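Only a single protein chain was left out; the remaining protein chains are all shown in position.
Up next is chain A:
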Amino acid sequence: SLILSLLFFHLSHKVTRVVPESALLIVLGLFLGGIVWAADHIASFTLTPNVFFFYLLPPIVLDAGYFMPNKLFFGNLGTILLYAVIGTVWNAATTGMSLYGVYLSGIMGQLDIGLLDFLLFGSLIAAVDPVAVLAVFEEVHVNEVLFIIVFGESLLNDAVTVVLYNVFDSFVAMGADNVTGVDCVKGIVSFFVVSLGGTFVGIVFAFLLSLVTRFTKHVRIIEPGFVFVISYLSYLTAEMLSLSAILAITFCGVCCQKYVKANICDQSSTTVRYTMKMLASGSETIIFMFLGISAVNPDIWTWNTAFILLTLVFISVYRVIGVVIQTWVLNHYRVVQLEIIDQVVMSYGGLRGAVAFALVALLDEKKVKEKNLFVSTTIIVVFFTVIFQGLTIKPLVQWLKVKKSEHREPKLNEKLHGRAFDHILSAVEDISGQIGHNYLRDKWSNFDRKILSKVLMRRSAQKSRDQILNIFHELNLKDAISYVAEGERRGSLAFIRSSSTDNMVNVDFSTPRPSTVEASVSCLLREKASSVCLDMQALEQRRKSIRDTEDTVTHHTLQQYLYKPRQEHIHLYSRHEIIQNEDEKQDKEIFHRTMRKRLESFKSTKLGINQPKKLNKSHKRDRGQKRRNSNAIPNGKIPSENPAPDFTLKEKEVSDTNNKPPVNSGYCSETSYEPVNSQDNSVDMQERLEESNPKENQEKKTLLNAQAHYRSAAARRVQSRRSFHRPKPLQLPKLQKLASFPSSCHIPPHSLEQEETQL
């Protein structure tokens, strides 16, 4: 039945769009439990805490950690910590106290409970559950900051929960009268020990794991095994030391992902990804189903209306209050503010789940007399939050978002310009440094680059990453030239050549023949219909004349083929799918095009329309000090028919010179100021500045003359080259280096961005 349910629910996407999968699973579990009970009158399987904590929870948390978007996570770490720690403590304390207060007023009737029991209960019911949150947020697409805050909170509050739970558990064991102030202090201290200790264990194991994967080049088959085993070890170790195991495995996943992904071979990487998803997905399904099954156990059912109702009320209300207050405080410090809709989602999305249930099942009946009551209440709370809140959160979010916008089919212009605005905005975001240059982040990035990566990443991975980084992060025209040329040589950019992007200006504007329009309508219609819901409306409304069909074609085409702006296409985390970067294709296209354009504009400014084959440009890197190793910079020889031999790499000679003064790169048309080292250079600059449209040879002359002062050998070679005889093609080893651009060269910057700046 487990297998059937797994298959069934994954197939019926229509259902899961409305009802969260977790809810369905619980219901199914109830159903199954009911069958068993009806048949045998015994309680079937229950979710024992042991099974839960040791087998079912780790894969889920590891999956969360391994696929965690690190940059986002650490960027919002302060916020997350605040919500996780203070929020959980607040929730626990207030819920416990209020219940106690109500108990004292007598509404609940006669119960054998003390304050400590209530506090204990409060602590275990307060924690937001990562499993439930993920399961629900999967369907609700909220913005990434919001998602990471709620998700991060659910992961990190484990430490608090564990500490509070243990503290109150031991207090209860000792008896209410024996609790002293010292014990309270010990409790607080233990919080720090548990959380920091757990994190530390996780980091240590992450380090170990990365180190191990560095050396597994010859034992590729078992690489995935290492990942799982060592991560699980971190969990067990932390558990053994009574530290927060969830934090340990989370941080193990978080910290190791970058290095492991870089180190292990592709097949292992895929294996790891799929296995992790499989385990996590399977565990989640089992958990929810067992929650349902365990509920059908009449022995444990104790009903106390007031208690249950009040618990529900209190946790909701206090969560809202807590979120509002914390957000208000945080907004003073945050650059990106959290708005009302974010707060609503955060309050409403604070779901309780299986962790609470497992904790409550762990209670000792002898110490906590009213265990059954607690268990029943917990079950009801969990069911309520998962089912009811899970069901309603999506409509709620949509209603809130949609409140302002109109239901009107956007016109062609609006679609186009709207999309353009999105692109513009995202570009301006990038330019203005949206996340901001963080001192810590840069510090970490340096540390990581210089030390950690050297230790933990394979040499080959380091090298390829450097090359890629050079291309993607510090793009400049020289790289563009080399990249495009190399790509053309290898044929991978052939498609750009063949498209008529170059000849846009000369496109013939004769009206398209109707037959093409018709054909394209039908063939477009045959394509994926799911994405064009809006256009389907359009299609039905207008159907008759050709003019109208043209309209629908254009709408349809735009809808489908307009490039998406960045925010839309990043789905951060998905339990059930591995997010292949389909938008990698989009990025690749745009990237190729941009490179090509830059190359073209460079060509046209430097060379004019004709491209004399023999002209060699000398481009010298101007960042000698910053760069660790200047990779092969081809000179700007524009490859025409025979790219390979023309790819003379004068740079090799240049880079061999020891003293590399920061000479400006040869963008003679771009005048740029520079902290100038010598007079000659400044004179040269002046000359270049004054000429607004410098003639080529002249500027080359000035440039080369100036540089002749610095680089005797190289300059002489340059000058000899200027006499227009073809230099012999340089050794191709440098070219090989370029050619060895791994296929991952086509990784879009975003994913690299994620990899490179980890913290």
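The working rule: contacts are C-beta pairs under 8 Å (C-beta built on N, C-alpha and C of every residue); 3 or more make two chains touch, one makes a residue touch a chain; residues count from 1.
Assume contacts and distances are computed from a predicted model.
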Inquiry  = So one subunit is absent here. Using its UniProt record, which name fits best from "28S ribosomal protein S14, mitochondrial", "Glycerol-3-phosphate acyltransferase 4", "EF-hand domain-containing protein" or "peptidylprolyl isomerase"?
reply    = "EF-hand domain-containing protein"
Of A:147, A:383 or A:591, the residue in touch with the unshown chain = A:591
Note = Against the hidden chain, chain A presents residues 335-337, 404-406, 408, 410-414, 416-434, 436-439, 442, 472-477, 495, 499-501, 504-505, 507, 509, 511-512, 516-517, 520, 550-551, 553-554, 557-558, 561-563, 566, 586-587, 589-591, 593-595, 597-598, 622-623, 626, 662, 665, 667, 669-675, 692, 748-750, 752-753
